[in-house]
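One chain of protein is taken out of this complex; the other chains stay put.
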Amino acid sequence: MNKEPGMTLIVKTVTRISVWLIILYGFYIIFHGHLTPGGGFGGGVIIALALLNVLLAYGKDFTRKWLNIKLLENFESSSITLFLIVGIIGMAVGGSFLFNFIDKGTLFNMLSSGTILPLNIIIGIKVAMSLFLVVLALAAYNFDKGDEQ
Amino acid sequence: MPIEIWLIFILCVMIIASIAALEIKDILSSIIAIGVVGLGVSLSFLFLQAPDLAVVQFLFEIFALIILVRAFVKKEFHQHEETKNNLLISIVTIVVLGLLFLLSLPVFQNLPVFGQPLMTVSEYYLFHGALQTGAANLVAAIILDYRAYDTLGEVTVLFTAIIGTLSILKIRSKEKNRETSNE
Amino acid sequence: MKIKTRSRLVVFILSAFVWFALTNMKNWQEVFVGLLLSLLVSLIAGQFLITTEKTKHLFLRILAFAKYFLRFIWEMIKANFHVAYIVLHPDLPIKPGIVKVKTKLTKDSAKTILCNSITLTPGTMTVDINPDKNEIYIHWIDIVTKDYYNIDENTATISAKFEKLLTEVFE
Partner (left out) sequence: MIVYLLCFILFLVGIYGILTKRDLIKIILSIGIMGYAANLMLILFAYRNNSIYPILSEGKAVSQMVDPLPQALVLTSIVIELGTTAMLVALALRLYEKYKTFDITKIRRLKG
């Protein structure tokens, strides 16, 4: 009876109300990776799951309208270059690749531990974007004809 | 209760679930059984004092299940007929693997006892990690400071795998579209 | 102000509150990063939270929601006892079936809360919802109404008690 894409109204509304909270929690996990369990890998997957939640609830057309897919692909590809750039700056400043060149800060502070925080953020972006793009490609893959729409 | 008994229990559940995953005919049930194995791994990480890994394993398990279900559940794959030599192959494989198990027993006897690891490199990381990197989470300190080069390689592998997946899913279909448009 | 902008603003404030609850607020670095991330979150996913115009004062609505919540807890306790009676009874006096219920609520969130309340009360469960006709399909473990197809009677038995209070909250 439900002609429009995606799931029922209940799922849509709950997704609508809760998606910002999931994304915020993913950012929390990423940004506290050097203080608490978690880090770039776990937080990235949480963000990817939040986006996937919207994809499953609303269908792929809505998601393509909401997110700029080209931008996400560019983020995904450029994050690894950012990682390399951090490493090369370390080489220029400290003499070795991926040298921890930023000030260490105080222990248990948010902005501490030098390059660990930026690298965590880069890995988080990388993991989130790549996993979401894989699922988006799988969703766009038409299973009946074995061909992409 | 000592941790070893918990681990033995979880591992037995995991072995049973993995055998079930391989032997069940229905594909959805077998994917869910794999989920049981993954959650067992996550739980054992929690018992083994690795909360970092437990979080990551749990989340990645969910994601792997979503990918597998999305890809395979609609497929009509359950009609593969059993051949006669299938049973023979299974028996031979089990015998060979049992021999492998027996032959590798001496190796396991030479390993350090469970609960008393060799801590040669790690002692250095544990005692100097917080001062040298400024990170409270020593696992993050090792991943992104001491062994950041490893992580770079790992990110490269992930990048390559994802690019490969996307191109496998996309490029062929473009060729097909061109063929159909030419026709 | 446009609805999307207002929604983004609300998400920004809520995210900042959540962040401060999760972290230590005395540290200025946490506050700084938290505000930055709240801005980012509200830019990415802020447009979803609010989709309709404001109708009533927020304080009145929260008061009405508290009232609704107490009523809901009371209904849940009653339904729990009923289901426990059914389970413990030796004859198992059930009469299961799927019935149709009409609702007058217009907002999506109001409908969602109604459906979730029906699901959370033991004995009834929302199966599907038809947003165009405002009909909810409910699986009922023990149908007490005489006529299954009588929508008005079903509505009066199942959802009227929630709907009156929800109207106060949302409309």
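For reference, chains read A, B and C in written order, and residue numbers begin at 1 within each chain.
As a working rule, contacts are C-beta pairs under 8 Å (C-beta built on N, C-alpha and C of every residue); 3 or more make two chains touch, one makes a residue touch a chain.
It should be emphasised that the depicted structure is a prediction, and the values quoted were computed from it without experimental measurement.
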Shown chains touched by the chain that is not drawn here
A, B
Identify the residues of subunit A touching the omitted chain, counting contacts across the whole complex.
35-37, 39, 41, 107-108, 127, 130-131, 134, 138, 141, 146-147
Residues from subunit B at the interface with the omitted partner, ascending
3-4, 7-8, 11-12, 14-15, 18-19, 21-22, 27, 30-31, 34, 37-38, 41, 44-45, 48-53, 56-57, 60, 63-64, 67-68, 71-72, 75, 77, 80, 86, 89-90, 93-94, 97, 100-101, 104-105, 108-109, 111-117, 119, 121-122, 125-127, 129-130, 136-139, 141-143, 147, 150-151, 154, 157-158, 161-162, 164-165, 168-169, 172
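The rule we apply is simple: only the chains that are shown with their structure count from here on.
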Starting from the Cα centroid of subunit C, hunt down the chain whose centroid lies farthest away.
B
Where the CA atoms of subunit A average out and where those of subunit C average out, how many Å apart are those spots?
30
How far is the middle of subunit B from the middle of subunit C, if each middle is the mean of its Cα atoms, in Å?
39
Quick check on subunit A: which residues sit in contact with 2+ other chains?
none
For the subunit A and subunit B complex, residues of the former touching the latter
29, 33-39, 41-42, 45-46, 48-49, 52, 76-77, 79-80, 83-84, 87, 97-98, 100, 104-108, 112-116, 119-120, 123, 126-127, 130-131, 133-135, 137-139, 141, 143, 147-148
Residues of subunit B that touch subunit A when the two form their complex
51-52, 54-56, 59-60, 62-63, 66-67, 70-71, 74-75, 130, 133-137, 139-141, 143-145, 148-149, 151-152, 155-156, 158-159, 162, 165-166, 169-170, 173-174, 176-177
Which of the residues in subunit A come into contact with subunit C in the complex?
1-2, 8-10, 12-17, 19-21, 23-24, 27-28, 31-32, 50, 109-111
